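Left out: one protein chain. Kept in place: all the others.
For reference, chains read A and B in written order, and residue numbers begin at 1 within each chain.
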Amino acid sequence: MIWGSVWGALRRNPLTLFGGCVVVFLFAVAVSATLLPIPDPYAIDADAVLEVPSFAHPFGTDELGRDVLSRVVYGARISLWVGFVSVGIAIVIGTLLGSIGGYYGGWVDGLIMRFVDVMLCFPTFFLILAVIAFLEPNIGTIMAIIGLTGWMGVCRLVRAEFLSLKERDFVQSARALGVGNLRIIARHILPNSLTPVMVAAILGVAGAILTESALSFLGIGVQPPTPSWGNILTSGKDNIQIAWWLSLFPGLAILLTVLSYNLLGEGLRDALDPRLRGMR
Amino acid sequence: MLSYLARRTLTLIPLLFGITLVSFLVIHLAPGSPIDVLADLNPKMTAEAKQRLITYYGLDKPLHERYWQWLRRFLALDFGVSFSADRRAVMDKIKEALPITITINVLSLLLIFLVAVPIGAYSASHLYSTFDKVLTVFVYIGFAIPTFWLALLTLILFSVQLEWLPISGLSSLDYPQLSLAGKMWDLVSHLILPVLLSAFSGLAGLSRYMRGSMLEVMRQEYITAARSKGLSEAEVIYKHALRNALLPVVTILGLSVPGLIGGSVIFEQIFGIPGMGRLFFTGVMSRDYPLVMGILTIGAFLTLLGNLLADVSYAIVDPRIRRGGAG
Partner (left out) sequence: MGARGLIVFFSLSLSLSLYLSGCGERQRAETPAPNPKPGAVGLEPAHGDTVVEGSIGEATNLIPMLASDSASHNIAGLIINGLVKYDKDVRLVGDLAESWEVSQGGLQITFKLHRNVRWHDRHPFTAHDVLFGFQTIINPATPTAYAEDFRQVKKAEVIDDYTFRVTYEKPFAPALSSWGNLVVLPKHLLEGKDVTKSDLARRPIGTGPYRFKEWISRDRVILEANPDYFEGRPFIDRYVIRVIPDLATMFLELKAGGLDLMGLTPIQYKRQTDDPFFRDNFSKYRYLANAYTYLGYNLLEPKFQDKRVRQALTYAIDKDEIIKVVLLGLGAPATGPYKPGLWFYNPNVKNYPHDPAKALALLKEAGWADRDSDGILDKDGQPFEFTVITNEGNALRHRTAVIIQERLKKIGIRIKIRVIEWSAFINEFIDKKDFEATILGWTTGFEPDQYDIWHSSKTGKKELNFISYKNPEVDELLEAGRRTFEQEKRKAIYGRFQEILAEEQPYAFLYVPEALPIVHARIHGIEPSPLGISYNFHRWYVPKESQKYGRVALLP
């Protein structure tokens, strides 16, 4: 049901289709990075430090003489991985708490929603900084904390869906037939409330990639030598006046990716769920 | 109205409590301790000296005791003494930095509001025109560009190449000697880039939102009714539609406060602005527990205040909310 309308949305809106194609393309590049005919992104060349783009190095080299094209390609893996996993965490937590709150209502719902309110009050970036700086800034911590501070929107969306869906006839009749709560949630309500979650997830990936790059700027993102778009861009920033290629290419990669995820997400939302139009 | 305000304020109390609890836990569950930063692997620092510092800061007490102690002091707006070598009261440090960050953020909010509303409204009333399309492109780029990168590019263009604007800080060295007009310009010129850039992504978001909200309103019956009464298109849009479309926008503006405050870390770092974002970042990097907790709490508190303000102004405009009770 959902996939049919996704396809419809893609076909009708060329921008959404563009976003979708780029998303698929980047995903393919990231997955097949090891198969591509590009140099080792970790190979250091002491004699080729910060070289301008050339035939051998189409995106130039970085401050250790490594190939920037390879690093941007492998960076796609890391950046997308950060995006997917952190959003995955946020979706799981948000959906879980949102469906519990929405389905059971009462004080459980009250407690959960107050917790959501509390979390929404924090400048999220402050919270992320505090936790990452206090823990080890490795990729796991970064994904976990972006996820743990990003579930509130999903939680609210899912709760709202549940509130309206649980009063609907098919839920009421299932309940009358004595179907258990868990089964009603999992079988009847959840699948019907997934559209906004999917849209939120797609938009969330874009946000997570930007957050990682901001963390890298502060020196506490994904740590070198592992390439992420954020940390390549940051080393580009320090050399911006002598090595434009070192910030241009990862910068464009981030721009293009975030752009595509946003186009895809918003296009789908407008097509699938007009009520949410204009909201982020 | 008063009872609405009272009810609305009451709901803040459990939130405030939650905020303090979350801040405290986040900071204290992490491994490591600030004493290591003070000691800095100094060979002249003995174990006894370290122990003295630990006792000095009360770090040997159990967690709940420390929280309780901290909470009691917090109620008196006392966040304790910073762990950094200056041993200043956290509140003093925050007081110094907060006005700067608030000024920049309020200016950005104003800018966002004043620019986003007209272009969003215009764009909605001229759907799919060239302007609308340009706006859409701007919006998507505004969302997608890493702001620190953009900030550096603008610095190079306006401050190094064109030499129009200063690079960092809040005032020039010769500030005290300047005339009043000179002082004004000095301040303004230092603020232009930071305010513009921190407004940038918010601007994109809000104009998009305004456009959506406007489109929504235009579909409503009373707009159709107004049109059918023979009111001119301009009257319909600016008198009826705009006002109603603004309501949700105000709420969103309130919700964007935490994002702006969070973003201040990046801008203050790049533009060398002595505000709260940087205070927080240095605090985090040196594990200045009282400072980090103080700022986290104050930051959350400000958001709360922003939301309250948005709600109240919403309620003033729309009486239904007042009767409907606090959401």
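By definition in this document, a contact is a pair of C-beta atoms (placed from the backbone, for glycine too) under 8 Å apart; a residue touches a chain by one contact, two chains touch by 3 or more.
Keep in mind the model is a prediction, meaning the values are calculated, not measured.
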Message = Given that one chain is not shown, which residue among B:Gly80, B:Pro166, B:Gly254 or B:Gly306 touches it?
response = B:Pro166
Task = Quick one: say which of B:Ile27, B:Ala124 or B:Leu155 touches the chain that got left out.
result = B:Leu155
Message = One chain is left out of this view; which of A:Leu15, A:Val29 or A:Val49 touches it in the full complex?
response = A:Val49
Residue among A:Leu15, A:Leu64 or A:Leu272 touching the omitted chain = A:Leu64
Inquiry  = By the contact criterion defined above, which parts of chain B meet the unshown chain? Give residue numbers in ascending order.
reply    = 30-34, 36-50, 52-53, 56, 84-88, 93, 96-97, 152, 155-156, 159-160, 163, 166-170, 173-174, 269-272, 274-275, 278-279, 281-282, 285, 287
Request  = Could I get the residues of chain A that touch the absent chain, sorted low to high?
outcome  = 42-44, 46, 49-50, 63-65, 133-138, 219-220, 223-225, 235, 237-242
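By definition in this document, only the chains that are shown with their structure count from here on.
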Query = What is the distance, in whole Å, between the centres of chain A and chain B, each centre taken as the mean of its C-alpha atoms?
reply = 23
Ask   = Which of the residues in chain A come into contact with chain B in the complex?
value = 114-115, 117-127, 129-131, 133-135, 206, 210, 213-214, 217-218, 230, 233, 237, 240-241, 247, 251, 254-259, 262-263, 277-280
Note = Contacts from chain B onto chain A in the complex sit at residues 14-15, 18-19, 22-23, 26-27, 30-32, 140-141, 143-149, 152-153, 156, 205, 208-209, 211-213, 215-216, 255, 258-259, 261-263, 265-266, 269, 280-281, 284-285, 287, 292, 295-296, 299-301, 303-304, 307
